[in-house]
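Submitted below is the structure of interest, expressed as structure tokens.
Yeah, one chain of the complex is gone here, protein chain that is, but the others are all in their spots.
The block that comes next holds subunit A.
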Amino acid sequence: MTVAVEGGSRKTQRGDGPRRGPMSRIRLSYNRNWYAWAMVAPVVAVIGVLVLYPLGRGIYLSLTDADSSNVGRKIGVNEIPDSFSWVGFDNYTEILSGGDHQFWPHFVWTIVWTVVCVALHYSIGMSLALLLNRKMRGRTFYRMVLILPWAVPTFVTVFAWRLILADDGGILNMALEWAHLPTPAWLSDPFWQKTAAIMVNTWVGVPFMMVSLLGGLQSIPAELYEAAEVDGATPWQRFRYVTLAGLRSVSSTVVLLGVIWTFNQFVVIFLLFGNTSGTEAQILVTWAYRLGFGQDPRDYAGSAAYGVIILSMLIVFASFYRRWLARNEKAV
């Protein structure tokens, strides 16, 4: 199985060029489209019903003042109709003008969180991958242990971290006390909450980067290093112009995924601090969740508005990122 997958991935490099002659393609294209649509239909149906319709509905809700007290629902046999009303862009203006005193602090923290986490994921993952990408004793063992944080479901490991970080009685604070270092309140003081969240998320996210980059490193042909060495490249130059250049396509994909996943990282923050602690350490996603489901009355409209804002930020980021990548490719 491995062989098949790996052999296949190399062939992927082949371009998307025409596979069959132009004549037969024109002739077949008409007949084929029918089948193609039939095969795509289920996925279009699923995306349409469960993503696009809810998305449209979410955008609509974000333009109203819906909350759990005025949304239609059934109680026993009685059906209560929707009674919320259209408010236009009020939700957005309130959020973006800082009227709720929540958006901008959370926004800044989310950006810091994403940048710091992805930078740490990438640099630590890269260093570990470089260390593992050499012949030595115990390599398989290290590899197996180092991907443990990825192997165990996050909702389990976050609780393990809660035990470790517990303000009083947590092993980390015991160790710090023993070493006569200050013992911060990891799970209640806002600043230390943020530090703890970054720490835990880094721990959770490094293995994915490490393993992906290791896969990329192994696909760089050794001849390139030899050629560079013959040409008298210093180790730094070899790293910069052979390793990093060879990793470009893997790196760009994992960084993009890493940013999206970290930006939307729900589990770590939600479970690390629960639904009750202070709000400072909540990133936009968990904050939007709390607006919609973690309080009473549930502010559906506000939550949806946050959702739309988050989504548009990610789309803008992704399109800039892709454009930037495309320009870099051309420049090289």
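Note that a residue touches a chain if its C-beta (ideal position, glycine included) is under 8 Å from a C-beta of that chain, and two chains touch if they have at least 3 such contacts; residues count from 1.
Throughout what follows, contacts and distances are computed from a predicted model.
From the set "Putative membrane protein", "ABC-2 type transport system ATP-binding protein", "Dihydrolipoyl dehydrogenase" or "Sugar ABC transporter permease", the protein name that UniProt assigns to the chain left out of the figure is "Sugar ABC transporter permease". One of A:A119, A:L181, A:A245 or A:A318 touches the chain omitted from the figure, and that residue is A:A318. When the omitted chain is restored, the residue from A:I171, A:A245 or A:A326 that touches it is A:I171.
Residues of subunit A in contact with the chain left out of this view: 1-2, 4-6, 8-9, 11-12, 19-20, 25, 29, 32-33, 35-40, 42-44, 46-47, 49-51, 53-55, 57-58, 61, 66, 71, 73-74, 127-128, 131-132, 134-136, 138, 142, 144-157, 159-161, 163-164, 166, 168-169, 171, 203, 207, 211-212, 215-216, 222-223, 226, 229-230, 232, 234-236, 249-250, 253-254, 257, 260, 264, 266-267, 270-271, 274, 284-285, 288-289, 291-293, 300, 303-304, 306-308, 310-311, 314-315, 318.
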